[in-house]
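A single protein chain has been omitted; all remaining protein chains appear in their positions.
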Amino acid sequence: MNQTIRRLPHARIEADSTVEFFFDGRRYTGKKGDSLASALLANGVGVVGRSFKLHRPRGILGCGTEEPNALVQLESGEYTEPNVRATLIPLYPGLVAKGQNAWPSVRFDLLGAVGLCKRLLPASFYYKTFMWPNWRSWEWLVRRIAGLGTAPQAADAERYVKQNIHADVVVVGAGRSGLEAALEAARDPAKRVLLIDSQEEPGGRLLGSPVPEERSWLANALSEVAQRDNITLLCRTTVNGYYDNNVLAALERRSNHLGPRSGNAFRECFWRVFAGRVILATGAIERPLVFPNNDRPGIMLASAVREYTHRYGLTLAREIVFYTNNDSAWQVALELHRVGVKVDAIIDIRGAVDSALVEGARDAGINHYLGTRVINTKGRSGIRRLKIQRAPADGDPSVQSVESLPCELLAISGGWTPTLHLYSQSGGKLQYRESDACLIPDCNNQNISVVGRAAGEFRGELNLQCQWLTPDVPPENQWVDFQYDVTAADIQLAARENFVSVEHVKRYTTNGMSVDQGKTSNVNGLGILALATDREIPAVGTTRFRPPFHPTTIGAYAGIELGALYKPVHLLPAHKAHLTCGASFDDYGSWQRPVCYPKPGEAEAAAIAREAVAVREAVGLLDYSPLGKLEVVGPDARAFLDRVYINNMVSLKHGAARYGLMLNEAGIVIDDGVVVCLAEDHFLLHTTSGGAAVIHRHLDEWLQCEWTDLQVVVNNCTTQWATMMLSGPKARDVLQQLDCDIDLSRESFGHMQYREGHLLGQRCRILRASFTGEVSFEVSVPARYGQSLWKILMQRGANMGITPFGIEALMLLRTEKGYLHIGADTDGNTMPQDLGWGGAIARKAGDFIGSRSLSLPVGLDADRLQFTGLELLDPKGQTISGAHILSADERTTNGYVTSAVHSPNLNRTVALGIVAGAAQRQGEEVTVFYDGLRQRARLVSPCAYDPEGNALNG
Amino acid sequence: MIRIECPWCGLRSESEFTCGGQSHIVRPENPAEVSDEIWAEYLYQRENPRGLHRERWRHTYGCRQWFNVIRDTVTHEILAVYHMTDSAPEVSGGRE
Partner (left out) sequence: MDELIEETVLAGASVQRKTLQVVELAAFGLVRLQACDRTERGLAVLSEQLGLTLPGPGLVLDSQEGAWFWTAPGEWLVAVTAGAEEQSLSALRSRLGSEGVACSIVTDSHVVLEISGVAAREVLARGSTVDFHPVNFPTGKCLLTQFAGLPVLLATLPGRDTFILFADRSVGQYLIEWFKSASSDC
């Protein structure tokens, strides 16, 4: 078993190298240049996997992406990857792989006993067999028996990257046609050509050619590609997606060929390709023939036999037999003979074959059986004998002529399927060509062309005679989809059960639904369905292909956008100072902001309460920098703002501030904030924290799309300023200790006033507004001084008990005061009349955004959810936001709690909510419900703390 | 991902843009005077054609400008790009 087969001299591997690897726990050696598949074959490993459903032993069928059987679990732990095709894994030293879907190993699979129950597992067995008592009772068992590799448990230790690239011409596939197309396109030196190939090296089928002229053509073409400055060649790169406007997605395997811990920064690169024109030179995939027990190890596509022989230099078996319905396999057989590999026989379905081929075979001493079918195969863990049946020469079916042939390797060819997955993804339609029973490109809206075998140009006629399945023998053991164990009988069953649409049959039988997406099975399945439903192939139609062409590592989709880079994070100017103060951070919108500043050993809730009390009793300091700041400038600025806010902005005086509500055109409240008049044509709009970009977009949309005659510009200056909010009875005292040219006294700088001046020698803006209910100074300095200002205020306020406070304390304080928080206390239906602003609307004469919508029937409904305070009757009661207000009959909800906190200043729960008709129901008792608990509460004014507002004017 | 030609910045990826839906919706001149039906139609009634669609997009990650495009909703082909204040040009191709 461990005896490595000697390689043929013309192989493209390094003959004197030794590469050690492990498969299913055994140690083997291969050569540099091998794939795992070729190395396994070289070591005589015939069984490489077990089938999905029935656990039949399976061997290597193909040599590339089409491989349905040789799926392995590569490596282990944080490096493991399931369902990797052994044909696509370049051998590297120390490679460890395991066969899948078998226990204890693919050679001795105890689950193989499932095969004895095949009758119980027809197509759709999921839906039929496991129905009692229900599917879920069986799922665990089925998943254990049926299945592919094991999903990794550990996080992927490798890193991935995404790269965008533009090209005038993108050629997919660097086989002969692709190389020709790329060199042709590159003749124009101004054209950027990108040539992408999925194999370890470019060349396509030429890599498996023994013909000296073809080999030298390839060498010349590659050296010309290398010389062209305007050709970029990407190898080991599979184009998996073809999207609108010629955007392609490709996956480059950068270090997979080196194995884990290669030292490369990125294992794979996810390319997004922006193409002017695309040329698909994606080649064609050989189809198996469908006959009884055609899935035994040792049955291989003729094209794969060619590749393993000439590219990897393997003599695969002693007794090699070909079975075909077209000329291409004859060429392969003759090529094998030319390099000294003995071919025993060629069996051909066709009664007549080109005389040159027949003579060639005769000269080579190859037996040939024309008009003959394989009707069965024998062998335990691999093929040993063939049963063939000669078609009756005179057409008399009673004449039987059955023979048995020894066979160690059966090379099959049922024709070719142009690889048009990408063409189909791009929106292209396919047409059926009767002569070689294949689908070829038809029409496409994108700038795309298809060349070579992908276009059905096979360089020489195939002279194919179609045979979708073997007639006159049972269909039960005639495999179509090797990966999902679908037989010809399954497709016939689906047809009998009246599934006629090809898309339905695909899903009912699972033909073509496994990880190979039917690369070898789709067309055969289509043919069998056509026969079973007595239709022509074009009438049956084809399934549409979707990305990805080949499975793509999840990590590659993520690229570097993991962990801290998952999405952009905005940091405050004084971020480091908050860290020093012991802040705990959280994401608020896209900003990372302090939640609170817990002392050592202090719980967050306790810290929040402590901070809230400190603001009411002394002074607190909050980094308020994310508060949105938009400057609106221009001769029409005032008129514009009057249309934007429901409030009157015509009378706003220089230096004064006014609270405003902003609606969308449907009348829904989208933002609130303080508007300041800086000059007759210059206003400063404060938006909800983190909402500046959204409101900026809203204003821009109206200026650019509707009121194009208004001369107004909007400047988002949110982050130009670091804004520190001093709040509390001692706020003024703290600020007055700093050198400032603004008169901060109570008399000259009242609530809702704004001043500009200098603080500690730098420009500053100070707004007196309040979201806490206490005297507050929102002090803004250019952001570069933000951290410094924070430190100075903390120092200067120390003797007055200054306490840094976070967002949660701010939210607690504003809830005590019943100050509205848009998005928390409002929902997607809230109109200003629900917030007690009905009067302001009535007083405003002119039109404003959303105005007309407020008087639609929906706006006049008496049962609208309206903003209100909620006072629990039980002074020790608690509730949470999201708790429902029940209707009187308790059958429906009547609204819900939007904010609820335990107030340390009032020592009880304070809650806000939106409740049906609340404005007219003040004082009424309602039932608050959450988590099975009913509590009585009274609808009250939202403001629970200091309703007279004394603190504000202190 | 489609590619859109911003009239100012040139050809860019869809991810740089925001789609604003159907364009050329006329806001009633005197909102206060129109019926509920007309106002609701202005707010909510939108076309959903299989074929040519006139819609507005904003180059959010670029010049922040709104502009109009005519897009074939079947092929995603963009047949025209024009300014917000221009009227829709005649285009050939696509399926109306």
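Order of writing sets the labels: A and B. Residues in every chain begin at 1.
By definition in this document, a residue touches a chain if its C-beta (ideal position, glycine included) is under 8 Å from a C-beta of that chain, and two chains touch if they have at least 3 such contacts.
Please read all numbers here as calculations on a predicted model, not as lab measurements.
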{"item": "Among A:W591, A:W702, A:F805 or A:F929, residue touching the chain not depicted", "value": "A:W591"}
{"item": "Omitted-chain contact residue, chosen from A:T282, A:T470, A:N647 or A:T718", "value": "A:T718"}
{"item": "Of A:Y323, A:Y423, A:F499 or A:Y785, the residue in touch with the unshown chain", "value": "A:Y785"}
{"item": "Hidden-chain contact residue, picked from the options A:V402, A:L571, A:A603 or A:L933", "value": "A:L571"}
{"item": "Those residues of chain B which, in the complete complex, touch the missing chain", "value": "8-10, 12-13, 15-16, 59-65"}
{"item": "Footprint left on chain A by the chain that the document does not show", "value": "159, 161-166, 192, 264-266, 272, 274, 559-561, 564-565, 567-573, 575, 591, 631, 633-636, 681-682, 711-713, 715, 717-722, 738-739, 759-762, 781-789, 792, 796"}
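Convention: only the chains that are shown with their structure count from here on.
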{"item": "CA centroid of chain A to CA centroid of chain B, Å", "value": "28"}
{"item": "In the complex with chain A, residue positions of chain B that touch it", "value": "1-3, 13, 18, 20, 27-28, 30-32, 34, 36, 39-40, 43, 56, 58, 60, 64-66, 75-77, 84-85"}
{"item": "Residue numbers on chain A that touch chain B, as the complex places them", "value": "243-245, 247, 274, 427, 445, 665-666, 697, 700-701, 704-706, 708, 847, 851-853, 856-857"}
